[in-house]
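All protein chains of the complex are present and in place, except for one that has been dropped.
As written, the chain order gives the labels A, B and C, with residue 1 at the start of each chain.
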């Protein structure tokens, strides 16, 4: 879909947003806030931004949150906000993995919609419990596997679904980074510290942090369920407690075969998430660092470069774009798309109408569970010498 | 400067913003609004969004502007907002070129700061008058040559300034697009209509619309003044009234030589602004469609790819970044940087303090005048058979 | 090493060359002949070019081979040439895999040096026998794992060996093609027919044809022995008798871990051999389709692009180059490098002098055996559900 005019949020209800985690020095909290603001569908009005009360207060002040809505802990926040007539509509949970389940439950229980960072939790059993609990509520739950918000990722999914590639055969997904090439966690770097700590991250390091994104992307685009995997997880940096590199072979329902590589010790790779999918009739290639181009390779024809909002881009991609082709959109816009789509879902719920179907691609609890089962299978397989291990449906 | 944490607006005053132009169906108005929101330093509270009153009202409602601050015309808006205790601090002018000068003067006269889209005006004499008028006021004036907001463009400027390339010799700048390859202006497409209309755009089409960006980028990065040019402007599409392709040779102060190509009839080019600069000791290459990489080619050494926020990126680039390397930022983030920097300038003015020096790179009235003189010289040169024509300082 | 002048073969003895296989319609025979001619160190004077006598004769005539040296079969050729005072110095064996062992033995037994296409044979036991037999002769044996002839592949090997990357951790190698996406072997296409036929190719299809190249490249550049693998070989095209896709995980001596993907059913991939190697201090990336650039990514520094014959290229690369940087060399030049180096080895043998050490990088019988053991291990692993399987040293 060729976009000629710029588009911001479009008319739409502005939701009251709260945030748990994301105080000063955090990475992903700031990203969530930009994502929430970009399309003007949210107003950040409350927060429990840090487990440290001083930092929580200071962080709230930075963000123009009124002092009486800067909470010391999420439980108090959930209770107070649920009680206010102008209480938050939705909360974003951006804490480390081991602190997802508690807040999600606290808010969901009170009917407040939830946007949660990935992976869902740090232990599979918590995830299962959370899913069961959420199933008994009526809240909308979005999980920020943000790469699904990129316009051309969605178009890739659509092209596969409508058979442009024929039956799929091969799925190659990789997510290399290099920032943990040295023992950064010993230097006081906050991001590195919790992501390499089994207490806060869970049983997997690199696999949980970025392997889950790669896995989600592969399932999202192919529409295929990965049934089993054979994995080798490695800790290369001496003294590190969790894997910093993972190699896997994948078997998909229907017979497709794949590989997944995630690494945080591959120098020269910054955030190299890349997906290649091949079927009987053609292939698709997409690279997160050049997200505005999708390479389509119909067998027996010249390769085609589809650019976001340019010729050959579809309405599905157009839904997730804001500006014309050639004006690069990036990570924040892709992330914002999840927020925009969730705003539509939540607004529709509030207004008692059906949401725009295009807004329904946001990953939710099902994808969260898939991710946790993937982690568990990868860890188990690796412990058993890369034996093939099922990923329960 | 390696960025490890995400960064949104940082603590800072939130300014009250008004907008003139940018109603439903516009391109650049939506971009300005996203840019204003991204770092949370502005709140859009007033607007004269369209010259059509109904569209103005509807557009304002879409944008959550209170009905009493949705104005029918900019003059009324300027007067009313200047009179309110909670009146706007700053106004964004996003009308077609021939409707820049009036609003700028109306607001500036009343001490309201101004952010104006480029080019400055549609006639050089208006620009000169505007500059003279602004010189008598105390307002801050920012011109959205948005490509100067890209982190690596700023780093390129810094590298040139600190002598990394030695004395400059060659400057190659180009800005090809393809959207006017056919006579789009006859189809009702609003963007095409005004941009190819001399009444609304001025004496130049492609040169004014995008050639000015290329020219600004070249002077911004090199720090050199372009003293004269020899230009050939062409109208390729039958019936078109303004140039849709321009070729120029450039002479810079100090002896550097350059070329500028801008086109809107080059199929396959979406928004291909590209700058290459070569000096005695090395070169730099930057391409707007891949803005997160700067190629540095020190003579006699392997080429280096500097990535935004990655190794080799400087504090100047870091100032204009929000997220770590490998997470692509794009057009909107670059645009937003001008807004963020102007927020800092205006806030500092309000607070009676000195602004962060890093915020002072935003183009202003001087760059606006340069652009208008460039347009005038290009048109004059082309009319005289590409004779060398001075661009007054 | 910056090359300023063009370089052809340089002074050097011109060897008399024979060829077995490579008649009209063959692929790799023509490549061997161009490779032999490029540096002017060989003269093709004899051949048993086809098992079909008419085609053998006609092919010989095309190639200016004298009728009396156009042989009906390799055995006769070996006997006759060995008996001639002007008999061939060296023979190139370019038949399908199942017809390598016989000719190699026939010529080697008579003291004629041998250049053989890969893989060494079609059965491991033949390869072992051949190696044993060759060990009892004094002939020089070169195996055309031609990708080792690329200048920057050799430089990559050197950089790893001299510790530029530190201890290696991760090795990613892949070799996707697409030409067997459909059942081409049923259409009469000669290349497809024998490569998918177990009688002529051996127990593996894609793994033997191109997986061996990938494996060889990985061991060549890293200098590490791959000790074991876990492989999943797949036949995607209905009716195909041998694998057309292979996924493997690799374990290297010293602890490095890797992946290998080879495929002939990945649309849009023509000859996509690509190697990425990461160590404690940096990484290297090389892609066969862009062979004139080597990406070096020292950790914590900007990426560097080393171009063949350009700044940062080494003497090892210079040895394998002919023309200055920016003048692309390709597949044929890389292939020719093996021929040039073997010419030096054979000439030195004839002249009773030590060969140029730079000429000794050509793969030989040891690499041939490695390749056959790799194939056997891959097939065995896949049959046992991707169980880890040792590759004997």
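Everything that follows uses one rule, which is that a contact is a pair of C-beta atoms (placed from the backbone, for glycine too) under 8 Å apart; a residue touches a chain by one contact, two chains touch by 3 or more.
Just so we're clear, the structure is a prediction, and the values are computed from it rather than from any experiment.
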| item | value |
| --- | --- |
| Option touching the unshown chain, where B:51, B:137, B:189 or B:234 are the choices | B:234 |
| Touching residue (missing chain; options C:111, C:330 or C:392) | C:330 |
| Full-complex contact with the absent chain, from B:188, B:357 or B:385 | B:385 |
| Touching residues on chain A - with respect to the absent chain | 296, 300-307, 310-312 |
| Where the missing chain touches chain C, by residue | 4-8, 10-11, 14, 25-31, 33-34, 37-40, 61-64, 177, 179, 189-191, 269-272, 288-292, 307, 310, 322-333 |
| Sites on chain B contacted by the missing partner chain, in the whole complex | 165, 169-170, 172, 174, 178, 181-182, 230, 232, 234, 236, 245, 247-249, 251, 257-259, 261, 263, 265-269, 276, 278-283, 285, 295, 297-299, 303, 385-386, 388 |
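Here is the rule we go by: only the chains that are shown with their structure count from here on.
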| item | value |
| --- | --- |
| Angle (degrees, nearest 5) of the CA superposition of chain B onto chain C | 180 |
| Most distant chain from chain C by Cα centroid | B |
| Chain centre separation in whole Å, for chain C relative to chain B (CA means) | 54 |
| Whole-Å separation of chain centres (CA-atom averages), chain A against chain C | 43 |
| Multi-chain contact residues (two or more partners), chain B | 307, 310 |
